[in-house]
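For this view, one protein chain was removed and the others were kept in their places.
Each chain gets a letter, A and B, in the order it is written, and its residues are counted from 1.
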Amino acid sequence: MDYALVTAVLAAAIIAGTPILYAALGEILAERTGVLNLGLEGMMLVGAVSGFMATIATGSHWMGLLAAMIAGGMVAAVHAVLTITFKANQVVSGLALTIFGTGLSGFLGKKLIGIPAPSTFSKVSLPVLSDIPFLGPVLFNQDPLVYLSYLLVPLMWIFIYRTNPGLKMRSVGENPGAADSLGVNVFLTRYIYVIIGGIFSGIAGAYLSLAYAPTWLEHMTGGRGWIAIALVIFSTWNPARALIGAYIFGGVDALGFRLQAMNIGVSSFFLNMLPYLFTILVLIFATMQTQRNRIGAPGALMLPYDREDR
Amino acid sequence: MPQVPLVEMKGITKRFPGVLANDHVSFEARSGEIHALLGENGAGKSTLMSILTGLYRPDEGQIFIKGKPVQLKNPKEAIGLGIGMVHQHFRLVQPFSVAENIVLGMKNLGLFIKKEKVEKEIEELSRRFALKVEPKAKIWQLSVGEQQRVEIVKMLYRGAEILILDEPTAVLTPQEVRELFKTLRQTANQGKAVILITHKLNEVMEIADRITVLRGGKSVATVNKVETNKIELTKLMVGREAMLVVDKKPPDLGPVILQLENVNCLSDKGYPALKDASLEIRGGEILGVAGVAGNGQRELAEVITGLRRVTRGKVKIGNKDYTNVSPREVIEARVAYIPEDRVGMGLVPNLNAMENVILKNYREKPVCGPLFINGDYVKNRARQLVDDFNIKMTGVDKAVKLMSGGNLQKLLFAREVSCEPQLIVAVYPVRGLDVSAIEAVHDILLAQREAGVAILFISEDLDEIFKLSDRIAVLYDGQVMDVLPTGKTNVEEVGMLMAGTRPEREVG
Partner (left out) sequence: MPAPVIQQGSPFTIKLEKRLTTSRLNNILIPVISVFLALVVGAIFIYVTGNDPVKIYQTMLKGAFGSKYGISETVVKAIPLILTGLAVSIAFKMQLWNIGAEGQLYMGAWAAAYVALFMPDLPGFLVLPTMFLFGFLGGAIWALIPAIPRALIGVNETITTLLLNYVAILWFGYFVYGPWRDPKGFNFPLSAAFPEAARLPSMFDTRVHYGLIIGLVAVVIIYIMLKHTKWGYEIRVIGESPNAARYAGMNIVRNILLVMILSGGLAGIAGMSEVAGLTHRLQPTISPGYGYTAIIIAWLAKLNPFAILLVSFLFGGLLVGGYSVQTLGLPAATAYMLQGLILFFVLGGELFNRYRLRIRERGGK
């Protein structure tokens, strides 16, 4: 195949994978403390619309990003209150978050449809690095949020597996009773990481409305939040594997888009199904894999903690 | 002895919904002593110690540490004051290493985990207290005894002055118990206070310096070991002379009902759990299964009841092959099963007594027609069982989770026995019950024995096994070490087998 075409598809795969990656990284943190948040789709939509609104208001896409992060964190805080303090069913609360986020973003974004973003995250070639053959145009001719994700993944990996706060975080998700008996504040820990998870989803949303699209459309996430949740299972809660997974999903997305442009005679309806069908297949494969190797979800995932439960 | 006790608890009261767990309890422990907290299940021992470790907050009362009044809001504060507890169910994070478990949650550790330094310190500590632990091992790879040592090291590493152990011997072989007691004495000798929660008189008389007895949530007495004896302690603990001696007729043996031939199976983690286990039970006898918990007991019950796959070997019930059949076929072969998890497996907590009573025979006439369940019949049957087995509850239409542990177990037995079994598999059937409920369960088992039922009785209490069983099988590491007639063996011999050692006379 054509060299330029290959690098273009791979670069597009990274762009398409980045919002999924951010959302999945956030979800890994929340689930590592034992809280499942199925509301990624809703948090991303709220992040996307808030980021877009703030960018229009201030003219700065960085302010937009900040607003998206705050909005994502705030919506996640609702989930935290419901599931951690009120001990509500995590699945249903997450669904509520998705429905609410979809409704709220549609409500707020009605007047924004069709307006182009006044200021966006655009491509910045990194000097020297972008000159590396093949890797340069694929990896280092991207926007700042992609570069940020390159840094985030190793930092998060070190945090989770090599630091004391990371150890505390994992212990809360594996065995909150043990963590609590050693003085780890289970509730506070869960709140913190669920809210950070929401902030990450906010970034993912802002990426869609300020870098990927860059405009606001109702339901513009198109199921990416759910794909991110599947990706968390595929990643076995490991940020490094999430990175690889996100780019594979991004690749399927980019490839479908490319094939449409090439007009190969398959209906775009079928090509658009590809990411969803691919996610389902990967999920089946990943489940078989984790069962064989017996590496499962965090031990206390979906279990509310009550110290005086007898 | 020093003037001020290390710990003093005064007038502690703790209520749970529907239960007064502690009623103005007072307790103290001094530096250098091993203080036993003695009482039956449900006497309030664990609750009292959970208050001392900051896990529960008392509704009333005060706590003094070294004479200073303290308010223990959470476990962190208790640890800060030098209080460390080894819970009955270990508080260990299974996928973590020993070292990670030991440092988890400690202050001033810095950002990064300093693995080498911690591992060295743990090795030093384990040498000083004669507690062998491997800092790099993952918890799930360790035996129960090793996990307990990790728990003790964890507390000592955090500088515990007051070490509390909740029923520590329940999971150990007699030989391991001796090792543990040596460690505890050494710990006390270094100026720490050791508090031992237990309901076993033998242990108390062996290791304690002083004893505080709890009964029904109240503290009834604190005595010096040298000034008391087992009979007095029993009276204090139970509130009457002594437990009833079981009146057991010699067995009236029927045909062989259950036969296991070289049965192998895997544990949930995928490791061999039963290794060529063979045994048989005849009608009218109780076969007791002794062994430290986790040596294949659960799996043994599950291969018989069809809940676990047999990888090699044969299970025969009534001389017919029942290897790897469905649980339903085993139920239809009239096998009753009292599982370890009586709530959640044996009974469904959120369903009412009527719905729980038909769990095993909801498919059969007259409980069920071709489509519909016969509500009136079920109601009458539930009421009858409640009467027959003297079960106390608010109503057969109320969720069974509202019932006490003893009544739940009676309901479970009532259902299983009413299906007229030829074989009963009972796993830890008296765990956590009070004396009257224990007696009721024993009576039911003995009555079934006399009715000619074959009974597989798994227990962790050797006294109980010797009391009820006609023969005793010992499980160790998934193997049936031996099957001995009760009259021809003793606790020492069974204890050796439980630890995996075959006594000399076996050779030959």
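By definition in this document, a contact is a pair of C-beta atoms (placed from the backbone, for glycine too) under 8 Å apart; a residue touches a chain by one contact, two chains touch by 3 or more.
Remember, it's a predicted structure, so these values are computed and weren't measured experimentally.
Peer 1: Which of the visible chains would the unseen chain be in contact with across the whole complex?
Peer 2: Its contacts among the visible chains are A, B.
Peer 1: Which residue among A:63, A:104 or A:217 touches the omitted chain?
Peer 2: Candidates A:63, A:104 or A:217; residue touching the omitted chain: A:104.
Peer 1: Spell out, residue by residue, where the missing chain touches chain A.
Peer 2: Contact residues on chain A toward the absent chain are 38, 42, 78, 81-82, 86-89, 91-93, 95-108, 110, 218, 222-223, 226-227, 229-230, 233, 267, 269-270, 272-273, 276-277, 279-280, 283-284, 287-288, 291, 308.
Peer 1: Give me the chain B residues in contact with the hidden chain, please.
Peer 2: 10-11, 17-18, 59-60, 62, 64, 69, 71, 305-307, 326-331, 337, 339, 341, 344-351, 355, 358-360, 362-363, 368, 371-373, 375, 398-399, 401-402
Keep in mind that, in the parts below, only the chains that are shown with their structure count from here on.
Peer 1: How many angstrom between the C-alpha centroids of chain B and chain A?
Peer 2: Computed value for the inter-centroid distance: 44 Å.
Peer 1: Which residues, counting only chain B, touch chain A once they are in their complex?
Peer 2: Touching chain A from chain B are residues 16, 53, 55-56, 74-77, 79-80, 85, 87, 90-96, 100-101, 103-106, 109-113, 154, 269-270.
Peer 1: Which chain A residues qualify as touching chain B in the complex?
Peer 2: Those in contact with chain B are residues 162-165, 167-168, 170-171, 174-175, 177-185, 294, 299, 307-308, 310.
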